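The complex appears here without one of its protein chains, the remainder shown in place.
All chains are identified by letter, namely A, B and C, in their written order; residue positions are counted from 1 within each chain.
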Amino acid sequence: MQTVMSAEDLMAFLVVEFDQVANDFVVEEVGEGKIRVRLVVDDRHLRPGGTVSGPSMFALADVAAYLATLALVGPKALAVTTNCSIDFMRKPAAGVDLVAHATVLKLGKLLSVTDVLIHSHGMDAPVARATLTYAIPQK
Amino acid sequence: MQTVMSAEDLMAFLVVEFDQVANDFVVEEVGEGKIRVRLVVDDRHLRPGGTVSGPSMFALADVAAYLATLALVGPKALAVTTNCSIDFMRKPAAGVDLVAHATVLKLGKLLSVTDVLIHSHGMDAPVARATLTYAIPQK
Amino acid sequence: MQTVMSAEDLMAFLVVEFDQVANDFVVEEVGEGKIRVRLVVDDRHLRPGGTVSGPSMFALADVAAYLATLALVGPKALAVTTNCSIDFMRKPAAGVDLVAHATVLKLGKLLSVTDVLIHSHGMDAPVARATLTYAIPQK
Partner (left out) sequence: MQTVMSAEDLMAFLVVEFDQVANDFVVEEVGEGKIRVRLVVDDRHLRPGGTVSGPSMFALADVAAYLATLALVGPKALAVTTNCSIDFMRKPAAGVDLVAHATVLKLGKLLSVTDVLIHSHGMDAPVARATLTYAIPQK
């Protein structure tokens, strides 16, 4: 799988198309079908007790899988998530950014399937895993 | 399945435990293992084009399933989502609230399983469906 | 959603295309986007203790969702399951057939999404629920 967008391209795309959330995320690394994205944790991502909320983890998984797909197919703002399964496995560490590693398992003409593993920054045990399917817009 | 919390009880619980998001949601109806929750759509829930974002739909599904479970087991702030599968089926209508109907399919000692169907208010075809599992805290 | 295949049409299709499993299933009723399919439980579906195995429940969910989709789009042997999420909620009753109620939630050009609820025949509480996505073959 060949990458056609760099980390900088993907960040620029996010800022143009999803400016409301672009500040939340940093694309840290892009490889062949792989990407690393960080959620810069802020008060609005937290639940009482200081752990990151489920919807914020979902948002990180969703962005990471989306950008991993776009890195391979180019900027298509209209790609849409059709399915996600997500397992919340451990409480995220309080006050620590989350890091998602996404791996594209399938890139078809119509659909992509991407696995995502999420860790609290610097911790070994994953806090969540997700798999997302995107429908790739047809010409 | 017998309900032990009313719509008012659930709203009061949300305000105390999840004040950051309590304003987003209205518990409209509570029945035996069933609940209806509305997402009061605001700018921060939207994607460019005016449709509700995936993470906002996830958040609605998560809250609806959580409250449907709490309505049966009583206020337990520590119940945690362990798994969610969600299918995004149609674009939500622009500028319209979303309404979730949640149904508890299983209430065990350790786990509950809840189905959620989400519609744009007033529309027949669902925009998303989800199933969520909660781990119920043990004494 | 308009039905284009009857219960008899669907059974005849199963016999021609999937003769290895056709004897396991009975299509009991077909409505608008809805279908009821029975798994005729046999020794090979059982686990020690006499309950139906997980793979047999998966097979029933898969067939029911597939036939619910075909009832709407006509006989397309090449439709393929792309995703399934399934929750096993209760032990099936021993020595009792399983009955699946499938409901098509979305019928798009490329994908269908179908919910399935499975009961032990005659019991109120569901033993499993599943959601399946099918890719509909393009001409």
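One rule holds in what follows: a residue touches a chain if its C-beta (ideal position, glycine included) is under 8 Å from a C-beta of that chain, and two chains touch if they have at least 3 such contacts.
What you see is a predicted model, and the numbers here were worked out from it, not measured in a lab.
*Asks:* Among C:37, C:71, C:86 or C:107, single out the residue that touches the unshown chain.
*Replies:* Only one of C:37, C:71, C:86 or C:107 touches the chain omitted from view, namely C:86.
*Asks:* Please give every residue of chain C in contact with the chain that is not shown.
*Replies:* Residues in contact with the chain left out: 17-18, 20, 44, 46-48, 54-56, 58-59, 62, 77, 80-89, 91.
*Asks:* Would you write out the residues of chain A that touch the absent chain, in ascending order?
*Replies:* Listed in rising order, the touching residues are 85, 87, 89-90, 105-106, 113, 115, 117, 125-126, 129, 131, 133.
*Asks:* Which parts of chain B face the unshown chain closely enough to count as touching?
*Replies:* Touching the missing chain: residues 82-83, 85, 110-111, 133, 135.
Going forward, only the chains that are shown with their structure count from here on.
*Asks:* Give the chain pair that accounts for the most C-beta pairs in contact.
*Replies:* Chains joined by the most C-beta contact pairs: A-B.
*Asks:* Please report how far chain A has to rotate so that its Cα atoms sit on those of chain B, a copy of the same sequence, as a value between 0 and 180° in steps of 5.
*Replies:* A turn of 180 degrees brings the C-alpha atoms of chain A onto chain B.
*Asks:* Would you kindly tell me how far, in whole Å, the mean C-alpha position of chain C lies from that of chain B?
*Replies:* Between these chains, centre-to-centre, one finds 28 Å.
*Asks:* Measure off the straight-line distance from the CA centroid of chain A to the CA centroid of chain B, and report it in whole Å.
*Replies:* 23
*Asks:* Out of chain B, which residues touch more than one other chain, so two or more?
*Replies:* 85, 87, 89
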